Every structure is written in C-alpha cells, then in structure tokens.
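Entry: subunit A
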Amino acid sequence: MLKKLLKYDMKANLFPLGLTYIILLGYGVFNRLLAVLVKSDYRAAFSFVFSSVGFFFAVLAAVVITIIFIILRFYRNMMGNEGYLSHTLPVTPFQHMMSKTISGVLWLFIMSAVIYLSVWIWGGSIPSKIGFYFDFTGLIRSIIAGMEPVRAVTEAVNLLVSPLLLVVTFYFSICLGHLVPKMRVFGAILFYIAIALVKAALTTTLGIMLIMMKLDYSTMTDVTLIMNLVVNVGCLIGFFWGSCLIMKHRLNLE
Partner candidate 1 sequence: MPWELNNDRPIYLQLMEQIKLRIITGEYGPGDKLPAVRELAMEAAVNPNTMQKALAELEREGLVAAQRTSGRLITDDIERIRKMKREMASGELETFFRRMSRLGFTKDDIIDMIEKQGKE
Partner candidate 2 sequence: MSILECQNVTKLYGSKPALKNFSLTLERGRIVGLLGPNGSGKTTLIKLIAGLLTPNQGTVTLSGMPVGVETKSIVSYLPEVTYLNPSMKIKDTVKFFTEFYEDFDQERAYSMLEHLRINPADTMKVLSKGTKEKVQLILVMSRRAQLYVLDEPIGGVDPAARDYILNTIISNYDENATILISTHLIYDIEKVLDEVVFIKYGELMLHSTVDKIRNQMGKSVDGLFREVFRC
C-alpha cells in the first residue's frame, strides 16, 4: 500500500515541479551560453552578471515553488475533496503520513540535485578575465575535512532530519489548522508561526542554560549541536505522531 501511495504522491507533483526544474536548468544553460559569449565579446559581461543575479532569484523561486507544491499536495489530498477518497482507502493515517513525508523529502532532494546541476552548468569554467571560479565539490570537501567525528555525525544526521522536519512541520500545522472549523487555512498559518515561536523560545532557553554552564568552546559547540538534534528529532516524532492522531480521530471534512 505504501509504495502505491508513494507512487501517486510523487506523480502528483511531477508536472508542476518537473516543469519548474526544466526551466531552471534551461536558465542555467542560457547563462552558460552567455558566459561563452563573453569570451568573444566582453560587452556581454554586464548581461552575464545581471543574468546571474537573476539566476539566484530563479533558484530561490524554485525552492519556494517546490515547498508550495509539497504543501498543496498534502492539503488537497488529505483535507480537500480528495480527502473523501484518501481517508476511505484501506490505508492507515500512519501510512498516509509516511507516504506524504517521504515523497515531500524526495522532491526536496530532487530539487537540490537540480539546483546543484544547474549551478554547475552555469558556473563551469568561466574565462579567468572575470576571475570567477566556482568549485562546489571542493567547497564541501573542505568543510567536512575540518570536522571531528562527533560533530560530523551530528551534522550529517541533522542534515537528514532537517528536510523531514521541514515537511512534517508543515503537515502538522495543516492538521492543527484543520481542528478550527471556520478558519482552517488561516489556522494552519497561525499554528505554523506558533510552532516556530515555541521552538525558537525552547532552543534559546536551552542555549542560555548552556552558556551558564560555562563550558569550553569545543564542548559547547558539540552539546549545542546535539541539543538541537534532540529537539529536532523530538519535534519530528511528535509532529508526525500528532498528525496521525488528528487524522485518525478528529477528521472532519466539509
């Protein structure tokens, strides 16, 4: 069942996101061509810089669009009219949440891959006249090289947990918003903000407590990282479970 749900969740966003990514890649190619043009005609340099700035916003837009469509898929499929179908399938809310979470994160990974690819296309070797050289993998390597194992592992796990938490927080906010009959969308937004505030307050408080413990810098960084990880994992589990509970017992489609 889960595989089938996953298939349909991925397929649902294939057209809008696929289109967005093709456009982004196309833009990357366009910039690349501009760069080549600059070689032969230095006056094109201005357009190239201008276009590159535009490219930055294009990447931003791609991220926003991806997140929007991930949210939309959940809202429409679980809380909209389609919810009448989804929630009468022989499927548990847990399976629904798993499918929506995994598909959301998969799309985020695809988005990242597309962005890296388009940046790479855009920023391949460019004439040294401009003095512009961008080596992505080298950058990552240098970051990792300087880290200790504990930190590296914590960071890696955090990296994995972050997209999961991002997606699950949206879903949980939507589920919470669903509990307020007259203002479901507005409620979801409020709950999202409330969650962000509570989380910020929590991490700040913990951070202050940490400072008061007067640890050395290295240990403190480690503890901070681990603390953040614990908070994130706790939220991930809590929000996931909370969403399942709401959908199981408090569902009330219009």
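Here, a residue touches a chain if its C-beta (ideal position, glycine included) is under 8 Å from a C-beta of that chain, and two chains touch if they have at least 3 such contacts; residues count from 1.
Behind the choice of candidates: all candidates are chains of the complex that A comes from, given by their letters.
Remember, predicted model here, so these are calculated numbers, not experimental data.
Within the complex, subunit A makes contact with only one of the listed candidates (1 or 2), namely 2. Across the complex, subunit A meets candidate 2 through its residues 1, 4, 8, 12, 15, 77, 81-85, 87-92, 248-249, 251-253.
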